[in-house]
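Yeah, one chain of the complex is gone here, protein chain that is, but the others are all in their spots.
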Amino acid sequence: MRKNIRTGLSLLLAGAMTATMLTGCGQSMADDAGAATATADNTADIAEETTQQTEDSTKEQNSETQASGEAVTITAWHDNDEAMMNALADVVNERLASENITLRFEKKADVTGQIRLYGTDAANGPDMYLFAHDSLGGFAEMGILEPVGNLISADKEKDLLPMTLEAASYKDEQYLMPVYYETLLFMYNKDLWEGDIPSTTEELYEYMVEHTDANSGTYALVNQHSNSYNVAPFINGFGGYIIDKDANPGLNLQETKDAISYNKKFAELQADGDYNTVTALFSEGKAAAIIGGPWLVSGIKEAGIDLGIKSLCDFTLPNGEVMTPYSGVQCLGVLKYAAENKKEAITRVLEVLAEPEAGITLAKEFNCAPANTKAYEDADVAANEMILAMEKSAEKAVPMSNIPEMGVMWGPAESLLAAVNKSGEDVDTAADKYQEEALQAIADMH
Amino acid sequence: MKNSRKKFTPWLYNLPAFILIGIIVLFPILYTGYISFTNMNLYHWQDYTFVGADNYVRALGKLNSDFFSALWTTIGWTAANMILDVGLAYILAVGLNAEGLRARRIYKTLIIFPWAMPAYVSILAWRVGMYNTEFGLLNKILVALGFEKADFLSKNVPAFLSCMVLNLWMSLPYMIVMFDGALQSIDRSMYESAILDGAGAWQKNWYITIPSLRKVMAPVVIMTTFTTFKQFDIVYLLTMQKGSVSGSTMQTIITYAHQNAFVSNNYGLSSAVSIVIFVIIIAFSMWTNRAAKET
Partner (left out) sequence: MIQSKGTSRSVKKSIRLICLNLFYICVCFLGLVPILYIFILSVSGGSGALTTGLSILPEKFTLENYRRIIVEEPFLRWMANSIILSVGTMVIAMGTSVLASYAFSRFRFVGKNVSMQILLLLNAFPQILSMFAIFRLFRLMNLLDSHVGLIFVYAGSMCIFSIWNMKGYFDSIPIEIEEASKIDGASNIQLIARIILPLARPAIIVTAVMVLIFVWNEYLFATTFMLKEESYTLAGGLYQLQANDYSRSWPLFSAAAILVSVPILVIFFCFQKYMVSGLTAGGVKG
């Protein structure tokens, strides 16, 4: 008996230790929140002062107060090409140097995961982040984003493509600031492709049959055939969908299943379909063509390949529709605490980014399709083959869904494609199985 | 007086370690337990409230046939890996300690190389360098020998074996080093007297080496068993990383939990699933413990 008591006591000791820690935490959690609001209040005061000084926030006055005030640095996280982000920052910084505002991009692996953690942490988190628009819904529901519409007046955004603004909006509120967009393209090696590029997918398939020898490792066309983003041109073209706007998954729709079966025929001639595999095959000259995006270009150019580009919308499917890729709009999101603390500076940064100049720089140096329509008036941009192809695709392309449920669809959709393409499972049974999984994942969100 | 001081001495020694463990290991478990009773998810990120045992009802609903097949896979995975891991490491370590093997230091250093690499580097290197259908060495050898290319990761059984080979590759160095250290703790004179008694290599191993190692190695083997049981990286990165799903549907209970609770960003639910799985691991280890004692 005594022995037991002693065991109990020692365990209690350990327990008590953690218990005090826990309660301590609860308390300091409250304290911390208090401190956070206190600092927020402080900065709000400062902000108030500045607004008082600049009754109507015209640019000159604004720059005056900023210059007389202290320098403001805006940090933005991204998961992108660093050279590209630095070029974008340079454009902004040059314009805002006189106002003492600096924009700094920091590369972070897994930006969305990091924003989920740090999105309410004013002390450590960033002010903004740049990411594709499909993650918007989740962040908006979390309540960590300040709608960009509250920061920048609509007339500054009048030149932005309506498609990009639509992608940046969730539940009738514009949360994000579109910067550029991208779609998948048909990219081919001019030295390897024989004859003209076909105009129908059936002809494309015939070409692939003739020019593919898997055992010696030469391919006509490679694609990440089990990645739903890369199969979307088929799915959308067949009239299917991965998820509709009311959050109903469509994996076992007949149209989606037809598209998946049709894609399987191509997948059999497209190697493993892993990102590294297909890009290496193409840059090595083992594959004559690849379905990919502008992000591949720098690597391809480095490999010395003479690159030809075609829009996927130039290929007609057997049902008479054209291949219809997703469009992804890369947008800047502003975190709530940053909008409270650095409102003026952030607004200025957004205003500069909404102008054509930023888009022109990205287009010229990095083949990005700008969100600003005025940017396309620049002669170089207008002559860029890749951007033209994306512009053409953009007319038809379906913006990725940005509802929160989209986030859990990638997994089941990819598993379905892999089951059909790689494990040889029957389309109907696999589609039912993963539709079920998708429904479960959506139910699990609430 | 002296007696009571003595009573506390062990705890005094343990205190620093327990404080550290309390903060880094115990606190997160308790916190996870706390979150599991709330509705913290995307829609209630900052305004979460207590919802009672709701999440547990849902978490238990996930203990379906898929879960149990994942559980059996995990048990099979742990058993197969541990038997091979311990067996191979023992043989290799004994060999390394053979008399007259001059180059043993070089061998030891080379053998631990896989251990010196960050896990994700090793896993990606194997995925691309070994198993890949286009660039993988295994497929290159197959093609060179005139066979068809094989996809090692698209079906469950080959994927299980591929994961196992990789796991052994990654965990053997540690086991070998531990066995090696333990072997050197054995009193040499025991062998000398055994030789005088005319014992052969087998007898020496069976009657001296293995019994002497048992006590030293037991904690190491137990720890490794747990690590193997909760292994996540290998299975996940090899077969189900986003963008590189391989087609196999092999699941361990940790990947099952990940897929069923974590992708949905519902922290309340996923915490409940974590706790349920934690309880299952505890129950399982107690059961094996008792089984081990009875035999």
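Going in written order, the chains are labelled A and B, and every chain counts its residues from 1.
Just so we're on the same page, a residue touches a chain if its C-beta (ideal position, glycine included) is under 8 Å from a C-beta of that chain, and two chains touch if they have at least 3 such contacts.
All values reported here derive from a predicted model rather than from experimental measurement.
Engineer: Per the definition of touch given earlier, which of B:Thr38, B:Thr74 or B:Ser122 contacts the omitted chain?
Structural biologist: Result: among the candidates, B:Ser122 touches the missing chain.
Engineer: Check the options A:Ala71, A:Ala97 or A:Leu117 and report the residue that touches the missing chain.
Structural biologist: Reading the full complex, the residue touching the unseen chain is A:Leu117.
Engineer: Which one touches the absent chain: A:His211, A:His225 or A:Lys286?
Structural biologist: Residue touching the absent chain, from the options given: A:Lys286.
Engineer: Just checking the interface: what residues of subunit A touch the absent partner chain?
Structural biologist: On the side of subunit A, residues 3, 6-7, 10-11, 25, 28-29, 32, 79-82, 106-110, 113-114, 117-118, 121, 123-124, 217, 275-276, 280-281, 283-286, 295-296, 299, 302-303 touch the unshown chain.
Engineer: Which subunit B residues touch the hidden chain?
Structural biologist: So the residues of subunit B touching the missing chain come out as 7, 9-11, 13-14, 16-18, 20-21, 23-29, 31-32, 35, 92, 95-96, 98, 100-101, 103, 105, 107-122, 124-126, 128-130, 134-135, 137, 140-141, 143-144, 169, 172, 174, 177-178, 180-182, 184-185, 187-189, 215-220, 222-223, 226, 229-230, 232, 243, 254, 267, 274, 278, 281-282, 285, 289.
In this section, only the chains that are shown with their structure count from here on.
Engineer: Between subunit A and subunit B, what is the gap in Å from one C-alpha centre to the other?
Structural biologist: Inter-chain centre distance comes to 35 Å.
Engineer: Which residues of subunit A touch subunit B in the complex?
Structural biologist: Per the touch definition, subunit A meets subunit B at residues 10, 13-14, 17-18, 21-22, 116, 120, 138, 141-144, 214-215, 217, 224, 226-227, 271-272, 274-277, 280-281, 404, 407-408, 410-411, 414-415, 417-419, 421-423, 440-442, 444-446.
Engineer: Can you name the residues of subunit B that touch subunit A in the complex?
Structural biologist: Residues 11, 18-19, 22-23, 26-27, 30-31, 34, 41-43, 45-46, 58, 128, 132-135, 143, 148-149, 151, 154-155, 240, 242-249, 259-261, 263-266, 269.
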